[in-house]
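Below are the structure tokens for one structure; questions will follow.
Here is chain A:
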Amino acid sequence: MKGLLKKDFLVLFRAYKLYMIVAVLLVVQTFLSGWGWQVIFPALICGMLPVSLYSLDERDKWNTYALTTTYTRRGLLSEKYLLGVIIMLVITAVSALAMSVYALRVSADIQVDAALCTYDVFGHNVVIPYAAARAIESLLHSVSMALIPTAVSLPFMFLFGAEKGRLIAPVVLGFSATLLVSFELSRIGGAEGFVDLGAALGLAGIAAALYAVSWLVSVLIVQKRDF
Partner candidate 1 sequence: MNTNGEYAISVHGLCKKYRGFALDNVDIELPRGLVLGLVGENGAGKSTTIKSMLGVVNRDAGDVSLLGHDIDGADGKAARERIGVVLDEVGIPAPLTANDVGAVMASTYTNWDSAKYFSLLDRLSLPRKKPFSKFSRGMKMKLGIAAAMSHGAELLILDEATSGLDPVVRDEVLEMLRDFARDERCSVLISSHIVSDLEKLCDLIAFMHCGRILLQSDKDSLLDRYGILHTSAAGFASVPPESVLSIRESDYGVEAVVDKTIAGSRLGVGAASLEDIFIAMIKKGGSK
Partner candidate 2 sequence: MSIYIGIDNKSGAPIYDQIYSRIKSAIISGELAEDEMLPSIRNLARDLRISVITTKRAYDELEREGFIYTVAGKGCFVAKKNVEFLREQNLREIERHIEEIAALAAACALSTDDIIEMVKFEMEGEK
């Protein structure tokens, strides 16, 4: 597993420099404009990375080769899911960092709309500033958006191969975006100045569950597959 991760990070470093630069630029943009929607885009881009790397693997016949070494089918696919989680954590952490920097820079403005939001957490009332609630919501969305594309695409890749499997990518991106937009729209009817963190957490939870189910499905699919 370590060798597989090492290989994927080397490929990322060698073949995805431009990809990384775009992701970083998007994060930098967050520095300048605050939290909100923007944080979703680096997450979505990075969420497609495991699938992209899998396509490269198949093109280069790496899977076939790897299966002749010490790796198993299950190991190969599990590594892609693990990689997805690592990428999700990294991009979310980077976004959090960017937002913190932004928050420090414009702390004066934050004071201005320093409305407070109150949440009921296991019977305790937790009060946090509106701005912080928006930031947490953005990060939860980042988690969801990084996980969903991988969760939906990978089983198709394992089932149909990268060539046909990747046809689903636009559908997946559309699906994720629609999900998010409808989520944002649903906010319109809600109370002004309140961030529904419960809903964001719910979405992230659904994404995580989807991810786990996707892994289980892929394990079943990949055993039958010839490489």
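Criterion applied: all candidates are chains of the complex that A comes from, given by their letters.
One rule holds in what follows: a residue touches a chain if its C-beta (ideal position, glycine included) is under 8 Å from a C-beta of that chain, and two chains touch if they have at least 3 such contacts; residues count from 1.
Given the structure is predicted, the values throughout are model-derived calculations rather than measurements.
Here chain A touches just one chain among 1 or 2 in this complex, the one numbered 1. Residues 2-3, 6-7, 10-11, 14-15, 56-57, 59-71, 223-227 of chain A are the ones touching candidate 1 in the complex.
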